[in-house]
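A single protein chain has been removed from this complex, and every other one stays in its place.
In order of appearance the chains are A, B and C, and numbering begins at 1 in each one.
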Amino acid sequence: MSTSTAQQSSAAASFSVRDLDLKLKQVRLAHPEQSLPSPPSSNGASSPVDRDYFHLRSLKECIEIYEDAKRSKSESLALLSDEEVVLLADNGKVAPHALEKLFGMNELERAVRTRRAIISRSSATKALESSSIPYENYDYSRVIGACCENVVGYIPIPLGVAGPLNVDGTSFPIPMATAEGTLVASTSRGCKALNAGGGVSTVLVGDAMTRGPAIDFPSIKVAAQAKAWVDSAEGYAEMKAAFESTSRFAKLKSLKTAMAGRTMYIRFATTTGDAMGMNMISKGTEKALDAMQARFPSMVVLALSGNYCTDKKPAAINWIEGRGKSVVAEAVIPGHIVKTVLKTTVGGLCNLNVKKNLIGSAMAGSIGGFNAHASNILTAIFLATGQDPAQNVESSMCMTLMEPTNNGEDLLCSVTMPCIEVGTVGGGTVLAAQQGVLEMLGVKGAHPQQPGKNAQTLARVIASAVLAGELSLLSALAAGHLIKAHMAHNRSQVNTPAASVPVTPGPRV
Amino acid sequence: MSTSTAQQSSAAASFSVRDLDLKLKQVRLAHPEQSLPSPPSSNGASSPVDRDYFHLRSLKECIEIYEDAKRSKSESLALLSDEEVVLLADNGKVAPHALEKLFGMNELERAVRTRRAIISRSSATKALESSSIPYENYDYSRVIGACCENVVGYIPIPLGVAGPLNVDGTSFPIPMATAEGTLVASTSRGCKALNAGGGVSTVLVGDAMTRGPAIDFPSIKVAAQAKAWVDSAEGYAEMKAAFESTSRFAKLKSLKTAMAGRTMYIRFATTTGDAMGMNMISKGTEKALDAMQARFPSMVVLALSGNYCTDKKPAAINWIEGRGKSVVAEAVIPGHIVKTVLKTTVGGLCNLNVKKNLIGSAMAGSIGGFNAHASNILTAIFLATGQDPAQNVESSMCMTLMEPTNNGEDLLCSVTMPCIEVGTVGGGTVLAAQQGVLEMLGVKGAHPQQPGKNAQTLARVIASAVLAGELSLLSALAAGHLIKAHMAHNRSQVNTPAASVPVTPGPRV
Amino acid sequence: MSTSTAQQSSAAASFSVRDLDLKLKQVRLAHPEQSLPSPPSSNGASSPVDRDYFHLRSLKECIEIYEDAKRSKSESLALLSDEEVVLLADNGKVAPHALEKLFGMNELERAVRTRRAIISRSSATKALESSSIPYENYDYSRVIGACCENVVGYIPIPLGVAGPLNVDGTSFPIPMATAEGTLVASTSRGCKALNAGGGVSTVLVGDAMTRGPAIDFPSIKVAAQAKAWVDSAEGYAEMKAAFESTSRFAKLKSLKTAMAGRTMYIRFATTTGDAMGMNMISKGTEKALDAMQARFPSMVVLALSGNYCTDKKPAAINWIEGRGKSVVAEAVIPGHIVKTVLKTTVGGLCNLNVKKNLIGSAMAGSIGGFNAHASNILTAIFLATGQDPAQNVESSMCMTLMEPTNNGEDLLCSVTMPCIEVGTVGGGTVLAAQQGVLEMLGVKGAHPQQPGKNAQTLARVIASAVLAGELSLLSALAAGHLIKAHMAHNRSQVNTPAASVPVTPGPRV
Partner (left out) sequence: MSTSTAQQSSAAASFSVRDLDLKLKQVRLAHPEQSLPSPPSSNGASSPVDRDYFHLRSLKECIEIYEDAKRSKSESLALLSDEEVVLLADNGKVAPHALEKLFGMNELERAVRTRRAIISRSSATKALESSSIPYENYDYSRVIGACCENVVGYIPIPLGVAGPLNVDGTSFPIPMATAEGTLVASTSRGCKALNAGGGVSTVLVGDAMTRGPAIDFPSIKVAAQAKAWVDSAEGYAEMKAAFESTSRFAKLKSLKTAMAGRTMYIRFATTTGDAMGMNMISKGTEKALDAMQARFPSMVVLALSGNYCTDKKPAAINWIEGRGKSVVAEAVIPGHIVKTVLKTTVGGLCNLNVKKNLIGSAMAGSIGGFNAHASNILTAIFLATGQDPAQNVESSMCMTLMEPTNNGEDLLCSVTMPCIEVGTVGGGTVLAAQQGVLEMLGVKGAHPQQPGKNAQTLARVIASAVLAGELSLLSALAAGHLIKAHMAHNRSQVNTPAASVPVTPGPRV
């Protein structure tokens, strides 16, 4: 294994711009027909650079080379060493964010490497350049212009696999990118219990991404007329036609209108094929608003998003109306499995679920947070599959329910998740690793026959995995307690309510 | 072996278990004194393996070798080929999650590689083994037993750098791990505008992680007595002493009690040094509950978390009480900067902020979501710095405010974020890349003199970056509109309210 | 003026059962052909009763008389004195709640009077019988079997009239039943300011009462099928036909479905003519559920109300979807009126409104409470017009908005109230006084030509009055402050934000 490989992750600190420049120097020495050799950088005492031989060209020279290249339309920085590019940047001649363009698509990594140097040296800590943040051997062509700007490397998130989990009759490995210890193991335990009960059954009861622009009107009368028009069959048809002219996947499902004084909010809800769909819906919304504007020339669109969407913020409207995929997943777990795998009891789990996930969350003033840790599982799968983790705010809204069934013998459990916002095309799903995970799940890209089905399957898998995670954590809480309580009190069933006698009124507290 | 390095990310598909086994074969041929050579795997048509020469040992043989090794306390799988380990796993002799233990700490990558094969072959898609999910050259020693289980590689998230941003007089690069295009660029624009106004000023008005167990009592009378005791100076002192005996960083700040029927919820709030602190507080809470149990023997702790914390779920209690670091960040931006950098006007921004972030969110039934996209910026920094992205549910709660100042000339803007849950030790901050980012920010690890200061600084930087992100997106929305409106209507200021005449009552709508 | 009249309200204490019995005695003495005279009661030292002459018949006698009367189908208690009825009640022979039936419709007041005695004597305080709670001269025939049971009198609520207020071109007196001092006066001031600006303009943007039953299914699969059916055109048509078969006023407007695990909630929304409509909609819902049950025999209706309505409880669903009448009311108030009538400034009001009604309420975790005191005005009008004051929980949800208009000269203000639940028939509107108030407003009973219009007008008047109340209170808060601030600081405009300088980063707080 070569040294460069070995250092990549933690040892990357010793592998900086100057090493590269040294290599470059060697290349240039071997090819004297190329332009003047450029010296390595001289930052740090550990850089014994032969300044006499490999020196930086002057700023003036560098600018000339750079300007010449620009004029001749060639990759304008190709003839300069990294250090010389840094010099140009430091003097404002080159914008760090434009390096990919200037180096060209064949030198994306060099752009990243040079940017690290530029940013590092202007920062207080000077740490980035030689930091342990990896940047080599990454396919930046998928990133540039699509996923990130001013890139300096990448952050690796450990990927574990929980499960497999039987979801609607198919067994899925559950990919989880996370740095939270025990999360994968715990979810796996939940999967085991669920599989033992025959697996998880899911239903998809909604599928619509939303966008909610804000529009001002000169009076509430005009606003109300506009609202009535949008709410009418005629207005809806006109808006829908305009909306759907922008995409073959986006089908308008509903328009929900509301007024706050003279301002109207319209919540566009639409299917978006296998894409999460925010871009798609934004385009359609814009077009539909144009159609509306033609009808109501006095209206003023304040913003394409008036927070009535509601994207990446807690909001009751999402919990109530749904956003993205609305999924309910349920399972029945035999009582003996609850005991052997989950180490607790049906009664203990149900009691805890009511007092923690329903009552506790209600006491805390939660809307949509009636679960133990849905966000953990969902976020890990989001990261693994290239979803937008900023959307877990609403996507992780979840109500976990448990009740005894079959005469109290077995456990009926479910999760209700109205807002799972996922896609299998676009966004972070274009990245290689994320795509690999989607492929592992069999949901990569657009579904060839039934557009949207891949994204829906992913949502079903997520909900089912959340159910596994809920089961396992709640069991741990209940059992952990059980064990402790047993030792302390030698009682057989302590997390169910104590026996009650009729209330004996006494002195007031 | 530099080629293997080059393929790591996207080209990793061609680099599977069989390649490794081939190498192993060569090694063994060269060292016949070692145990019998093991053949490469035979999965897939593309694997032209010489089956005659390099054959798998039988299951029986493999089990014997494995059992022998276990008896001799050596790394029990060292003498088996990857394929033979797969064989053992397929036959239930080896648990995939235990591979690291069985291979030993010197062969962590081999454990991961073999696990990929095991999981892959039992999955429907068979895709994992040869997938584009990278796994090589990663320091698994930091992951095992701490961050993830059943690891099969890692997910790289592109890391961009926005800014720098002047926060309280210091310039910080803003690290953002994200796959959402334009997010870094947009945040950078916000930083530029903020810097032009002198930078961001922040205050930290709260710092306490919380845990909220649920406890049952045999009657409301006893529950009320217990509540009164905890609320009393005496009870508090006793609980505090017990709590703080578990850590030198965790200092109990307050206990908030509530009853729901016979169930009591106690919200422990505590400083946690530079750690995010959930583990620390859980330990302390457990100890304090022991002390309480001694006073109230009839109480039954249902769970250490009764959702009164509230962790990773939307809850008004967090918005109102705060959780983690509570930060307010503000800035004044000169009017001309609003025009030249943000391409909009002070009036336009303020009007939009009220109608989108205050009114729009209020119409949507939001609690704590009075912002445009705080979650985007916060989540990206969370991922870059090793925070728990599942906690962005509450951490991204944010109220963005804008109002004209200096006689309407300039813009006063702020973000109020009561729940930024961050740490610079523990959790994902132990990973090399994430640690590199913290180092770049100058907040790696525990602050040597003032425990907690590094985490607090990180929270201040996050809030400030959120302010930058808010400014930029709101400006884009306002300006995008402005431009369009200009073209359509040739009006000079369209996103401020239209002029009003006294209402002329007419027919009802 | 007779004494009995004079004592009615506060002096009623001296006018108890015994006075009535004394009169009865006199009547009986004058008509010896009637049954034996009955003595007055003997409770209290102030009752110098001649026991020799006017004695109570024995319990046995009383029972006989009572049983005889019952057999002969006559008003069974007519021949007994009040005290004798009390005797029967004390011995369990007569149920206090049945007195109206037993005395007959011609002696309703006597039933009330006797009940007071019965309840009073069995209570600890013995205070009711001779209390200052009025009961005479009230038309109980409208109450019995309709509005109240076990009646012992009535509670008078002072009725003030604010305004008049110009609403959509018509001038309305604003009736307010309240015991909160200054409320009427303050609202009147608001009316004056509004009238000066041309009055209030309103729009009705929704009109539908709702009911939300809870239904269990044997699995989420069946539940989802049922949901899909209800959501389908076919299912909706079938449900609507069944629903509307129960009333000629109730027209089904929409069905909103949601699942929580295996439980489905359906929110029926319907117009209800001029009735508030809860009874009407309950009947229709029951019928529609019967139709649904025929399709889904395995479903179990848990309750006609599953709190998905949501009646008399705070709930985001009401704020977002509306309930009852959804009204927006707005007005423009000239700047000079703001100064002369409201004693404040346009800028001061707008600033306060944002920081109190939007930001303050947001900080408090409010959903739908973005106002100063809408509940005050609405509740007072509800009580005056016979509405259900328990419904003010959702009816008073209101967002008050204020912004400068006409170049900042004038004030644009509005209230948005999505849930005004009112009727002009049924409920408390059957009572004489309440009906008198409705008549004064011109909205008594059902609208002859346009069913529902009277209730809608009432809702418009309420919203407009709320706007008046909001304006006045906010002005008082802003002005009170202004005056005080002037004195203290001699500054000209103190409740607008202080001037800002670019932030000078300093030491952290």
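Note that a residue touches a chain if its C-beta (ideal position, glycine included) is under 8 Å from a C-beta of that chain, and two chains touch if they have at least 3 such contacts.
Remember, it's a predicted structure, so these values are computed and weren't measured experimentally.
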item: Option from C:Glu238, C:Asp274, C:Asp311 or C:Glu403 whose C-beta touches the chain left out; value: C:Asp311
item: Sole contact to the chain not displayed, among C:Ser81, C:Ser188 or C:Thr405; value: C:Ser188
item: Of C:Asn106, C:Ser171 or C:Ser254, the one touching the omitted chain in the full complex; value: C:Ser171
item: Chain B, residues in touch with the chain not shown (by the definition above); value: 201-203, 205, 219-221, 223-224, 227-228, 258-262, 316-317, 319-321, 328-330, 365, 367, 399, 401, 412, 414, 416, 418
item: Where the unshown chain meets chain A, residue by residue; value: 166-169, 197-205, 316, 319-320, 330-332, 334, 354, 358-359, 361-365, 367-368, 370, 399, 401, 403, 405-407, 410, 412, 460, 497, 499-506, 508-509
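We take it that only the chains that are shown with their structure count from here on.
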item: Reference chain B; chain at largest CA-centroid distance; value: C
item: Distance between chain centroids, defined by C-alpha means - chain B, chain C (Å); value: 49
item: Chain A and chain B: spacing of chain centres that average the CA atoms, whole Å; value: 11
item: Residues of chain C whose C-beta touches two or more other chains; value: 201-205, 316, 319-320, 330, 365, 367, 399, 401, 412
